[in-house]
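For this view, one protein chain was removed and the others were kept in their places.
Now for chain A:
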Amino acid sequence: MDESLELPNVHLQKPADIVAAEDDEQASDDEDGGLDWTKLLPAALRPVIPKRGEKEYEPRTGTAGGESGLQVHVLERSRAAMFETLKATRTTSSKAISYGIWHPHLARAEVTVMKGIHFSSMGHSAPRQVLDSDGTEKLQKRLELLPEEAIYLIERGSMFCWKESNLDLQQLEGVDGVPMTVQQAYSEMIGTEDLTLEKFQVFAYLKRLGYVVTRTRPPNEHYPTATPLSVAVSSPSVLDRVRRLFGGLASGLRRVFARFDWWHPLNTSTCFLGIRNYGSLFRSLRFIPTGHSVPLNREETNQKDSPYQIFYNLYKPSTPFKKSTPPAPDFQIVVINARTTPMPTLQELTNLFDILPEQPLPLPRQKRLANGSQVEAKPVPSAPAAPLPSTGFCQRLFPWAFPTTAPVTQGRRVNPFMALKNGKKMIVIAVVDAGNIGFFKFSEGAFSEWPMA
């Protein structure tokens, strides 16, 4: 790559073609489909490729019992097209290349020449003490890249990186250090600043798909932190308060008059004051402690050692992203190695869920309102924390004063299955298994808030 930049190039590459090729390369159509190799070449050099059809899964026998000539011919044609495109040399226009210097002790790449649209979502500005030309030290703000961002740009061909050196470079113009190859970039930068090969792989995969990926925990104080999602906890309404008050009174009275007998948990013999339909029967059965707020009673092992820490914040391509004040992330990612780390234990999951904000309820399919950002549902009436059942006496007395309908948002009922499947809090765990990445969403379930009866 470095040689071709310095040698004169015979083919006149129009910048528009190159940009088009790079854009096409970004948009891989299907996650599971193969790349269309011809899009990497400029229009003049592209071979003719037949349209991609359905996959064949076994060799077909032809007419005379021999090989199918048609199948062999089609396969050979596709293979030849692939090899042809791979043989071509990849180039980048010199007008689109940025330049940077890698500082090993800082573990950052400083960007000297900035070109292209990448830097609207990558890099952060950090003030450094810089030796000025007349020998005085000045505090100057410069654009710096994290190691994963630097490797990504170098590998892509959008950045040319020098390594910082103490050699006297005054005579050489335009040379800021020792030039780094892609392999050197990998070997030097992976391992610094908490970056492992798995984390880089996840970063590069998501960036190629178009997401904006930033770190959750800022590695130094100049790195901007994302504003956390504000959880709108509306104060309980008057009705809720009254209901809780009466519920408490009634359960207290119950406890005085009729002790909860563990050998006869339901009082079905006398229906006078007790259960009289299936709904109340089911409600009185709910005495097993449930929910994520029940304390775990486990000794607190040192949580910093656990590999389950949130590492990346993920923003969808459509979210307006501002580098200096990033908005709340759409997803948060934990990256682990499948071979060395087992599934998360309950303690690790609980620690992760404690940090995360609650998600809004999933709306039924309807067009979004104008202020789509404020789609926070009314808080679900909290399940009774006490294990004993309590249908308040006044609640039965005046059932019309205590409605217990499912939470209604904007006049439409939330589908309970959708709410159950989405859960209340979500974390994405990226599992890297010797090169293959699998993403899993672990959500905190809330079955006790959506009873079926």
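Definition applied: a residue touches a chain if its C-beta (ideal position, glycine included) is under 8 Å from a C-beta of that chain, and two chains touch if they have at least 3 such contacts; residues count from 1.
Just so it is clear, contacts and distances are computed from a predicted model.
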Listed names "glutathione transferase", "tRNA-splicing endonuclease subunit Sen2", "Annexin D4" or "Translation initiation factor eIF2B subunit epsilon", with the criterion being the UniProt name of the chain not displayed: "tRNA-splicing endonuclease subunit Sen2"
Sole residue of A:Ala80, A:Val113 or A:Val294 that reaches the chain not shown, by the stated touch rule: A:Val294
Selected residue (touches chain absent from view) among A:Ala80, A:Val130 or A:Leu209: A:Leu209
Residues of chain A (touch criterion as defined above) contacting the omitted chain: 28, 30-31, 50, 53-54, 60, 62-63, 68-70, 73-74, 205-206, 209-211, 262-266, 268-269, 271-273, 276-278, 281-283, 285-292, 294, 296-298, 316-318, 331, 338, 342-346, 349, 387, 393, 396-397, 399, 417, 420-423, 428, 431, 433, 438-445, 447-448, 451-453
